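Only one protein chain is missing; all other protein chains are in place.
After this line comes chain A, so read on.
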Amino acid sequence: MASRKLKITLIALVFLVGGITIYLLYNSKPYAHIRRAEATYILSAGNLIADYDKDEALANKKYSESIIEVSGRISEIKKVMEYHVISLYGNETESGIICHMLPEENSKVTRLQKEQQITLKGVCTGYLIDVMMIKCILKD
């Protein structure tokens, strides 16, 4: 009798944990983990552009959808809707890195200035005529 009760309790527990996991997984906010996640690649804006210059398909395979940490000099800061967009200079080419910041970074971004050297962490989404990043945060 006791073992039957235990079995029912265990099955109920499995369903409960499974249900909660599925719910959390489905309702989780995209990139809620960015702040605490380790970057897969840490590199300079120049090197990132250079990799895309060399072979876009290969660079896409490597960086696209990865969390990367990129350092560079600010070429432009502007506000789009409720968040900021920071552009970093590339190397000798005219391409740069365009980083769409998370809205939570707004107060930090307003203290930044053009030409300042910074490090950003975010998700690389690929390359148009610049390397694109979304969900970016500033690294201290």
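The rule is simple: a residue touches a chain if its C-beta (ideal position, glycine included) is under 8 Å from a C-beta of that chain, and two chains touch if they have at least 3 such contacts; residues count from 1.
FYI, contacts and distances are computed from a predicted model.
A.B. asks: UniProt name of the unshown chain, from "Potassium-transporting ATPase KdpC subunit", "YceI family protein", "Molybdate transport system substrate-binding protein" or "Formate dehydrogenase subunit delta"?
C.D. replies: The UniProt record for the chain left out of view names it "YceI family protein".
A.B. asks: Consider the whole complex, including the chain that is not shown, and state which of A:Ile11, A:Ala37, A:Leu58 or A:Ile129 touches that chain.
C.D. replies: From the options A:Ile11, A:Ala37, A:Leu58 or A:Ile129, the contact with the absent chain belongs to A:Ile129.
A.B. asks: To test your reading of the contact rule: which positions on chain A touch the chain that is missing from view?
C.D. replies: Chain A touches the chain not shown through residues 25-32, 52-53, 60-61, 64-65, 78, 80-81, 85, 92-95, 98, 100, 125-130, 132, 134-135.
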